[in-house]
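As you look at this complex, bear in mind that one protein chain is not there, while each of the others sits in place.
As written, the chains take the letters A and B, and residue 1 is the first residue of each chain.
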Amino acid sequence: MSLFEAAFGFGLVSMSVIALAAVGFTMQFGITNIINLAYGQVMITSAYVAYYLNRAGVSIWIGMIAGAIFGALFSFLLNRIVYAPFQRKGTTLLGMVIVSLAVSLMIANLLLPIVGYYSTSYHQDPGGLIRLGGIALTSNQIVIIVIAVAVMLAIHGLLTYTRLGKAMRATAANPSLARNCGIPTQRVVDAVWLITGALCGLAGVVAALNADSFAIASGAGFLITALAAAVLGGAGQPYGAMIGAVIIGMVTELSAAQWSPEYKDVVAFGILVAVMVLRPQGLLARRGALAAAG
Amino acid sequence: MLVARDIHRHFEGMRAVDGVSIDVPKGQITGLIGPNGAGKSTFMAVLAGTLPATSGSISFEGTDITHLPTYTRARRGVVRTFQLPSEFARLTVLENLLVAAPDNRGDSLWGALRGKSYWKADEDRLVAQARALLRRFGMTAKESDYAGTMSGGQKRLIEIMRALMLRPRCLLLDEPMSGVHPKIVDEIKQYLQSLRAEGLTILMVEHELHMVEQLCDSVVVMAQGKVIGSGTMASLRRQQEIVDAYLVG
Partner (left out) sequence: MNTYYAANLLIYAGVDIIACLALNLQFGVSGITNFSFIVFQAVGAYTAAVLSMPPDTAAGYDFQVYFGGYQLPFPIPWIGGAVAGGLLSIPVGFFVLRKLRSDYQAIALLVTSIIANTVITNARSFLNGAAGLALVPQPLQDRIDPSTDTYQYLYVGLTALGVALAWFVSARIVNSPFGRTLRAMRDHELAATALGKNPVRLKMTIFIVGGMIAGLSGAILVGFIQVWAPSVWLYPETIILFAAVIVGGRGNNIGAILGALLVPVGFEEVTRLMERLNIGPPGFIPAFEWVAIGLLIMGFLWFRPDGVRPEPRHVFEGSPFPEEVESVRAG
């Protein structure tokens, strides 16, 4: 198996992990217009929830469910207690960024005395190696890919076939119009934070499982990678986030194989800045990303 | 004076302005009317340079300005106001006017670093000029109030005064009376008439047809991104399609 094929295999896993995080993030932005910079920290916190369960002997797959539930509740409360009040007060977009930065710092530093500075990892048997063509992946990694695909299909189903999904799309497109059409935007927003929070928590556990080790400091990297995929695909577009995840997952792994694994994050960060500056609307263009008038 | 030829403005599949040509005659008030969504404000934005034209050309006093940015057009004498209130909220009314003045030595980094003695003379002159304008428009008492706390009508006046500080040769007014108290509407009307008497060229978007009738020497009618008629209000009233499309009242 060549280095390239191995990198390709890792790319498949990477894109799965990133997709889980990015879709949740982008839906939060698309429907509530909040760039939730605390997203990475919620991911890490959920990863630690699964970690403590794991240390108590619980399998990591159950841990994922626990992480998802935790992420859902935490994100829902975060919006209700912090974001929504500030938004209602008329805080500017920039003010919201500062608020979410403050929240992310607070979460990280409240967690620090509990979990410490050092990195840890899960106790989970990686499973046997499975070969597909020239690629070899562990069974855990295959499961991760399957989970990601299943979740993407579920999101697609949610958005296309359910009433809630259609209400979400309407609210994302034009919130005031949606409200005037009788869509209960408050409940839609609550549902969005619960669902995307669950994605966030699940993504956190999955990302932590996929990495050799994780610590609180990993949160920033998680956030920016998810942000990169979301912005690349077109902020607020779930399908765009999936495409963005595919691209970033593959590009970062290939570049890590080609140059140096230390710069994997930097490649993702660089893509994010380049997109924001050169083509802010991303691949699936939508007006929300462009400069607001005045 | 201001000539636009075959202006197109397409964006995201929408043809907001679809081949508009107009000639704004010097020293007159020309109205730009039409139903909502006709593309009037978009066209004004293209004339001012805020939005780039997809195709077409604009010339001012014989010079092509199609590719010039807004601030350059403003310095050449084409100044616009906005449909939505656009005052500098955290500056006082007087400061709003002073910002507009183009010939202040203190309005550059080096000018600022050289200190007050360098630009005081310019500043004093411009303060006097601004205060004269405030007196003329009856807002002397509000000089030191924050512009953001002014009423809708006062903000409109501030915008017009601000534009006048630039000594423009062509004013592009986007709904200057909208949201304004009827008493002030009358005042604005009189100011615009006196400005016209002084030789200022004005193109204004306006919805109130009786105002258009009183103020405008000629009118251009737009609908769905195109010009569907132009001339005096009286001649337009005789064209049935235009009456049907828009002139109800």
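Convention: a contact is a pair of C-beta atoms (placed from the backbone, for glycine too) under 8 Å apart; a residue touches a chain by one contact, two chains touch by 3 or more.
Note that the structure is a prediction, hence the values are computed from the model and not measured.
In the entire assembly, the chain absent from the figure touches the shown chains A, B. Considering the full assembly, B:T70 is the residue among B:T70, B:Q129 or B:Q224 that touches the omitted chain.
For chain A, the list of residues touching the undisplayed chain reads 35, 37, 82, 86, 89, 91-99, 101-103, 105-106, 108-110, 112-113, 220, 224, 227, 260, 262-263, 265-266, 269-270, 272-273, 276-277, 280, 289-294. With the whole complex as reference, residues 48, 50, 69-72, 74-75, 79-82, 86-92, 94-96, 98-100, 102, 104, 106-109, 111-116, 119, 122-123, 127, 131, 140-141, 143-144, 146, 148-149, 159, 162-163, 166 of chain B touch the missing chain.
Heads up, the rule we're going with is that only the chains that are shown with their structure count from here on.
In whole angstrom, the spacing between the mean C-alpha positions of chain A and chain B is 47.
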